[in-house]
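Yeah, one chain of the complex is gone here, protein chain that is, but the others are all in their spots.
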Amino acid sequence: MDMKRDWTLPGLTVGFALIAVVGTLVLPDWLMALTVNSFSRALAVLGLMVLWRCGLVSFGHALYYGLGAYVVALLGKDWGISEVLITLPAAALLSGLVGFGIGFIMRRYREIFFAMLSLAFSMVMYGILVKTEALGSTDGFSIEQPSFMGWTPEDATEKLHTIFLMLCFICWAVAALVHRYLQSTLGNLTRAIRDNEIRVEYLGISAQHAVHIKYVMSAALAGLGGAMLAISLGQVDPDSMVNWPVSGELVFVTILSGPGSVVAPFIGSVLFELIRTYAFEWVPGAWQLIVGATLLVIIFFLPGGVWSLISRAIGKREDL
Amino acid sequence: MNGLSGADAMKRGLFMSFANTLRAAGVATAAVIAAGATLSSPAWAKDTLTVAIPAFLSGPAAGPFGVPARNGAEMVIDAINSGSLPAPYNTIGFAGATLEAEFVDESGGNTKQVAEYRNLVQKRNVDLVIGYVSSGSCAALAPVVEELQTLTIFAVCGTPRIFEEAPRRYSFRTMSHATADAVAAAHYIKDMFPEIKTYTGVNQNYAWGQDSWRDFELSMTQLMPDSKASENLQFPKIFAGQYGSEISALSLDPSELVHSSFWDGDLEGFIFQATPRGLFQQKKVIFTVGGTAAYRLGKRLPDGLIIGARGPYGILVRDRETELNTWFINTYKDRYGTYPSGPAYQYGQGVLAAKIAYDKAAAAAGGFPTQDQVIDAFTGMEFESFSTTVKMANGAGHQAITENVYGISKWNDETAEAGVTDVKFYPAECVMPPEGASSVEWIEGGMKGAKC
Partner (left out) sequence: MDFATAITILIDGLVFSSYLFLVSVGLTIIFGVMKILNVAHGSFYAWGAYTSAYLIGIWSNSGLPDAGTFLMIAVAALLVGVVLGLFLERCLIQFMYGRDEVIIVLATFATFLILEDLILVVFGVDPYFAYQPMMVLGSTQIGGIMRDVYSLTLIGLAAVVGLILWVGLTKTKWGRLLTAVIHDREISVAMGIDVTKVFILTFVLGAVLGALGGAYVAPTVSVAPGFGIDVIVLSFAVVVIGGMGSIPGAIIGALIVGIARAIAVHKLPEVELFVVYGVMVAVLVFRPEGLFAPAKARKI
């Protein structure tokens, strides 16, 4: 165990406060929008990181990502509810619930089987959305303007700033909670489960049970991330939110970030968005090539993700 | 997770007041900047305008749609920059400002397009956007365009919803929407094949395919009340690629006519798969966007198909010998080695419309126009485009109406070129609903006010 003082929580607090203040004052709109997209994705990645710490990789979390997004979109469309204090928790809750149900099957599987089954479930969701004309089929549909505690922003800039600040707060709170969880006995089992499940069971704890909890957590986080993305972009559709390449992208960012710390997903996500934005702008015909090559480089040369660089720089033991 | 503790609740309260303070500061700053901008804004001349041209540059729609669209826009932009369009459009630039075109890829899903559009406007600071092929892109972007307040001209996309579901200020569409294709198709069937009693359809399972079929069926009910639609309709997923089972089902269906709004690679794949299976001998088939396939498939396009081009474009107007059209065809053929198909015309038309609006606004303002002045000039204008007259008559002056046309494919052995026969034009006021009417209600109500 690392006996050094853990600076993660104060770091998170200071970091997000700084981002919120400095971001509001200096970030141009496009960079703020990019940060919002990144942080939304980072929430989902945070959940995947929890799973990855016990050796599980889900290739189907776009299921929950998309579910969260569609929950927000549908609440607005069918019930006229655009209040984020309702839509966001609803998205996370429903994603968590669906994760709870599917978790009963998922928790029995490990390794590649876990990855493939999760992919299968996400493709079922994709099939349903593509087929449902009422949900706009492959087109998806637009989302109502969100309101924040009853207040609706008047223009794009106001909306963006509000979402940005709200997201900074949510990310701070979620990252702190996840960090606390990972430090707890149950959370610490993540590594133990990956190393040796039988030993875990000798401790009198069901490994399946522990995996189930983590799965539900990651589902709720992915739902929350998808919901945030939907609110900021104002549009949902199956190909951008639920199709398998989206799941692949989430896993990619997880690997890019590295499992070392709850801070990593936020850094990794911003990095990913920057790579993608510039690749798309400079070589529109080959941006996938650049993204793919980056992924290979990370896999081969930086297995701990970008966090391993940072932790090395600040002289911390790699927490793999 | 456990519920929020008191401390958390307090933090949240603190956060909100913090957020409000920051927001107030932000709004104040924005207001100051905006005020500054307004003071200094009246029309200082611009040397260049950056135009983003989104079209499918990858994926199955790139070849048949994205590439000709891009080419059409590129050619017209170059001609505008050098002042070499035929008169009266032979002035240089948009209100004197030359154009810098940025071609961007439209593929990857609507949400991605929304994110990319934000990047175009906020990061890459484009002055206007001209393009978009897919109905999905346009439907998704319409609200975002209003939010970001940047002039955006939809060049091709077909869904009638855009200007029917809400008034728009910053977006325009410079060609007719899907309703015109469907109504004209029904007119053409009535004129050419009045004996047809039964029909069915194969259309893609998204807004474009669904709207196209719905409007066609409604129009047939009005124009040929004795005919009847089949109950077995096919709606395969866009880009499905393989249609063996669908072709079997169509072959078994007793209907005499098949309606299809397939476009992109799906259209060409479908024609390839259906040809050896005798579908085109067995039934009349109408392809409302068939025009794009004519030049690409050449001799492999069977004779006797009813084809449209979503209006008077491409192969259906090759014989129109106006100065503008001759210029368009010859320049395009010299530069790209093929005849221009529909998307080339439609993107070229979008660019031309923007030029006319800028020039008109500049003349009225007596200097380089502001975006608002351009929009006001654009609204409701009427102009002579390359192949037809365009009237911005619907959607409070934001939605164009043009004539529509269908013909029958016929390979010309002498010239070794694809061709069409029995070409029939239908006036804009015949195939598009009048201003203010919703497409569906207008057709269902017996197309009141249509002037055919």
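The chains carry the letters A and B, assigned in the order they are written, with residues numbered from 1 in each.
Operating definition for what follows: a contact is a pair of C-beta atoms (placed from the backbone, for glycine too) under 8 Å apart; a residue touches a chain by one contact, two chains touch by 3 or more.
Predicted model only: the values in this text are computed from it and were never measured.
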Of B:Gly244, B:Gly304, B:Gly436 or B:Gly449, the residue in touch with the unshown chain: B:Gly244
Candidates A:Arg108, A:Arg180, A:His209 or A:Arg312 - the one touching the absent chain: A:Arg108
Selected from B:Ile92, B:Leu233 or B:Ala365 as touching the chain missing from the view: B:Leu233
Of A:Val45, A:Leu117, A:Leu160 or A:Ile231, the residue in touch with the unshown chain: A:Leu117
Absent chain, residues of subunit B that touch it: 57-60, 62-64, 66-67, 107, 205, 232-237, 239-242, 244-246, 248-249, 251-252, 265, 268-269, 272-273, 276-279, 282, 297, 300
Touch list for subunit A against the chain that is not drawn: 55, 57, 59, 105, 108-113, 115-117, 119-121, 123-124, 126-128, 130-131, 196-198, 244-245, 248, 251-252, 255, 285-289, 291-293, 295-296, 299-300
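Here is the rule we use: only the chains that are shown with their structure count from here on.
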Distance from subunit B to subunit A - Cα centre to Cα centre, in angstrom: 36
Of all residues in subunit B, those that touch subunit A in their complex: 1, 8, 11-12, 15-16, 18-19, 22-23, 25-27, 30, 57-58, 103-105, 108-112, 114-116, 118-119, 122-124, 135-136, 139-140, 142-144, 147-149, 205-207, 210, 237-238
In the complex with subunit B, residue positions of subunit A that touch it: 20-21, 24-25, 28-31, 33, 37, 130-131, 133, 136-142, 149, 155-159, 161-162, 165-166, 169, 173, 177, 217, 220, 229, 233-241, 243, 277, 280-281, 284-285
